[in-house]
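This report refers to the structure that appears directly beneath it.
Removed: one protein chain of the complex. Kept in place: all other protein chains.
The first chain written gets the first letter, and so on, giving A, B and C; residue counts start at 1 in each chain.
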């Protein structure tokens, strides 16, 4: 018998728990040649802002041991072009599309959430709170529980869609952040976003990235992500999406044992554009081979 | 001409900037077969406590992509056995030995600092503040600026030796931690200690480590370490020891460009027991090849 | 397209430069000159990301002994500069590699009545051989190959065999003219009678010089860029290069892996 791969993410029914992570899968279309989108649970678009953003100067990416740094600078087409040029594609695919978005003030977040709420093709909203708050001296929303809660409350007020809050790992106490976001009305938490890292070119005596620091992702960060998912899953009631260095089905299943209801595949899609589809298929095979009838039985099933 | 490899670490003259990191080099003797200790700048002993500590149950270590987790549980012989059994060896080596130590209360830290201060063979003290404060509900000293400052002040009061404070990376704002320790009297800051991570055994549905979580080290963490060293170096006046994923001379020199006066080699000694000696030799060769007369000219020389 | 290729040969053609031939699916034969592949160097995580390389040549090998099926292949010409290329150079015949490609927008072959001036710096020659093979079918083609020293001048015999007239220049004078290859290009442009069009690939400084020359003389010019790439398919936005309207205030970035790697030089931003 085929195992039951479906999961329920705060009211959203997914055919399986494998999603693609924001910023690593374009707007979905870019991967159409490599991934049959209807074999994965959901996909998340590149982070959207109110105005189009051109992003940072280059170099923007650099490989590090077991990982990579990116300083794309949140380049994106902006909400208007998203609606005009990208949404029609979403309509053609029978898989939930989740819009990731960010702002530099609470008002910007709220305005975006309100506009995305109106788009029927957008199944859920994922708030990226790893952005500087320009009204508070550039402190990153996602590193202060009150700032984060402010963003979440403002978004919650304007949307009834599933509201996913994506947590930053660059904090002392991720559980406090998670609780603050849950209390402020998040339906679901996704974690982790990238860690802040840096690479140096010895011969040029310069940082490799034009932006100096960048977001650290890839298999190297998995132990940190797994630890945070486990800590947060014990502390909150809302479902969790595990993210960070997931390269294969084993990694994905480990995140589920740690307490994740679904997972997002990020950097792996760069190395193998078909990664998400492959991981979903391999997870199903693992369930079959191990006599697990329902993937939901693995969520938080870690014996610890 | 041979380049000048000497550096001055808060009054301590080192023949070169390469040290070995606490917990990865035993008490020095263990590596005598593989490293001529008089070819490296200094070595740091396994972290000491007042009483001997037996450490955690096993498994205590696990490999992760590009890194490893350890949950040794600070097993060590305790200060008395250190004085009796390990100090005689230190006397035989013409290289500064730095004693790393930790406690679970401010008083324990101060008592250890006071006792280590009396040992002529100990060239400097490195305070590991990544330990839970049992009097404050187990909050880790190194994650709260006030707690950390309390430890540093107490140690400072009882020793005139060079006092190195080793910072934890598991914080939102490492610069605030660094400033608090500098203000409290640290002569020098070393960073980073391990990040907190976790690994899961899918088939057993259990954490791999008996302790569930462990300290994450190795090349994978280098981008985070480099970023933190760079941030802290800009913010404080005391010299910095860069630690985290240093595997070769290039890595070490990158840390110096970021602002480190010296570096510590940790996990690399497991993979290649002669790593520290090799790195020091290769750094000197790099200086020669690149016409750099004095390694001190590289400290903080990053063009950013 | 993603496929597993088997290495047919891997040989050092000049110190530090290697030429690798790999099996390809039949569809690969339609790769256009200037397109590239993303190579996964091994299955471990070190190196983690794929490495981009131009398509040097495509073809079909018909084995000598009758009966064996004809084998489509492609070739890469690569320089060992770091970890990934060093590992590639240790691979042997029959080893397997995971390939993504052909990717990107290649060269526009232009009009047949133009004289084609190809400018390559060092391993920048890699995507220009397949280009020359196509161009010689319709137009006269000249190659201007430059490098630091003679070891950096690659595969000239192959170009000559196509009927391409080759000029070489090295900075140390160890082969051909002493100096920059753009000088020979300028002389040719001065002597030129009819229309011409330029195709260039190589270090950014060289491309900049060629683009400026082309702009001054109003000659169409296509350049093939490099950029740090993670995905190769337009998703990561890591590889972008500044377009002609780019400024710090109003950035204008082009995606090298999907809009390029070949661009009309006028589309891009250059230093004067």
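Definition applied: a residue touches a chain if its C-beta (ideal position, glycine included) is under 8 Å from a C-beta of that chain, and two chains touch if they have at least 3 such contacts.
This structure is a prediction, so every number in the text was calculated from the model and none was measured.
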item: Visible contact partners (per top-of-document touch definition) of the missing chain; value: A, B, C
item: Option from B:30, B:80 or B:146 whose C-beta touches the chain left out; value: B:30
item: Contact partner of the left-out chain, one of B:13, B:54 or B:157; value: B:54
item: Absent-chain contact - pick from B:66, B:96 or B:259; value: B:66
item: Sole residue of B:16, B:231 or B:269 that reaches the chain not shown, by the stated touch rule; value: B:269
item: Interface with the unshown chain - residue positions in subunit B; value: 23-26, 30-31, 33-34, 46, 54-55, 57-63, 65-68, 70, 72, 75, 218-219, 247, 267, 269-274
item: Residues from subunit A at the interface with the omitted partner, ascending; value: 65-66
item: Subunit C residues touching the omitted chain (full complex); value: 44-46, 83
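In this section, only the chains that are shown with their structure count from here on.
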item: Nearest-to-centre chain - CA centroid comparison; value: A
item: Centroid spacing, where centroids are CA-atom means, of subunit A and subunit B in whole angstrom; value: 34
item: Chain centre separation (subunit B, subunit C; CA means) in Å; value: 47
item: Computed distance of Cα centres, subunit C from subunit A, in Å; value: 36
item: Subunit A residues counted as touching two or more neighbouring chains; value: 65-67, 218-220, 247
item: Interface hub residues of subunit C, defined as touching at least two other chains; value: 45-46
